[in-house]
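Everything below concerns the one structure shown next.
Of the protein chains in this complex, all but one are displayed in their positions.
By letter and in written order, the chains are A, B and C; residue numbering begins at 1 in each of them.
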C-alpha cells in the first residue's frame, strides 16, 4: 500500500448491492468479487465526474492493482465502494478505492490501482485529456497532477 | 414457458444494481448473469416472506429452470427482478420470475423454476414447512397449493 | 424438457476445467455456472464445425433456455459438456446440451436452448447460412432441418 501522509478524503461513495452468488464456500464474499466492486465504483466515478465523455470510445484499464483485505464481508452487510483519483501523471494515474461498511464505517478492503486511458477507436493508450484532468481536480478539490507546471484553475 | 391463463401479479419487486462486468463482448448483459438476478430475487423473496427462518439451515435449490430472453439489457438500463411463488406441490414448488425495465415496464426476460427445499443440516430434501406455505399464500394473496384438501386461512 | 423419442447421440464432448470459484456456499458448483459450461461448449462446437466462419462478425444468442439439474457437481468431479444441434428451423435452431461426469457417465444436467444467429455488423438477426447448415448436418450425421424440401447431400 502507498503510505498516505494525510487521511485521504473520498468524495465518491457508491452503495453496493450484494448478490447471492458473491458468497463463496467459506460463507463470505469472495476476494475476486471485490474487484467487480472496484470496477463498478471506477466506472460510476468517471460517468459522474466526466459526464460528457462517450465511454464507448475510451477505456480506463488497470496496469497495476493492489489490495489489502482487512475484514470479511458477509451477505447481510451494507457496503459501499469509495473512489478517488489521487495522482495524475503524464501517461497514467492513480486510483485509490476502498470498500466500507456503511453501518459501522469499518474499512473492509483498501485498494490502489495504476490506470491508463485507452482509445478504443485508435486501439492505443492515450494521456488523460486536459478537460478530464480539470474535471477530476475540481471534483477532488485539489490539484492531483504529479507535475504541476502551471497552476490549475479549479 | 408455462401458459399463464391469467396475468400473474408480482408482489415482490427488487431493483437490481448492474455491474460493469455484467456486460459481455456484445455490449449487453450476458445471459448467464440473469440467473444471478433470479438467485438474488429468490433469496430476498424468502428473507422477506419468511423472515423468521434461519436460512443457514435451509437451501432452496432449482431442479429445473427455463427462461425466455425477450429483450437485451444494456448497462444504463434500470431493471428489477420480480418473483412470485405460483404453485406449491408436495415435494417441490414453482417460482415465476421476470426481469423488467423499471422506466418502460418492458419485460426483458421471463423465467420459471421448479424448486426443492433442502435441509442443509440433515443433507436431504424436505417439503416446505406448513408455516412457510401459509406465509407464502398470505403474501401472494391466494392459495397457491396444488392440492388444496383443507382451506387455508389467509 | 423436450421428449427425446430416441436417445440423442452427442458427437461433441468438451472436458471442463472447474475453477475454485465455481463452488458456492453449499459446497457444490452453483447452478448459474452451468450456463458458462453451456456457453463454452456452444462456442467450441461452432468453432469446430464451422471453422472458416469469422465469429467476430456473428453471434449465436439464446432466446430460450431450459435445464434440468439432475445431480450436484463437486469440485473434484471430472466433467464435460456435450453439445448437439438437434433441429434447424428457418429463423432459429435448437441446441441440446448436457453436463456429464467423465468417470461415471452420470448426467449432471440436461439443457435445451433455442438459438438465433445474429449479424454483429448489421446488428440484426439472420438465418443460419446454407453452408453452416450443411456443415452441421454433416457433423451430426443426419439432416436436422425442420423443413426438408430438398435432400441435403451429407
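In this section, a contact is a pair of C-beta atoms (placed from the backbone, for glycine too) under 8 Å apart; a residue touches a chain by one contact, two chains touch by 3 or more.
Predicted, not measured: the structure shown is a model, and the values here were computed from it.
Of the candidate positions A:16, A:49, A:67 or A:128, contact with the hidden chain is made by A:67. If you put the missing chain back, the residues of chain C touching it would be 16-17, 19-21, 36, 39-40, 42-43. Not every partner is drawn; the one left out touches chain A at residues 26, 31-32, 35-36, 39, 59, 61-70, 120. Considering the complete assembly, chain B touches the hidden chain via residues 21, 23-25, 27, 30, 32.
As a convention for this text, only the chains that are shown with their structure count from here on.
Relative to chain A, the most remote chain by averaged C-alpha coordinates is C.
Each chain gets one centre point, the mean of its Cα atoms, and the points for chain B and chain C are 26 Å apart.
Chain geometry summary: the mean Cα position of chain A and that of chain B are 34 Å apart. Note: centroid distance chain A to chain C, computed from Cα atoms, is 38 Å.
Touching two or more other chains at once are residues 32 of chain C.
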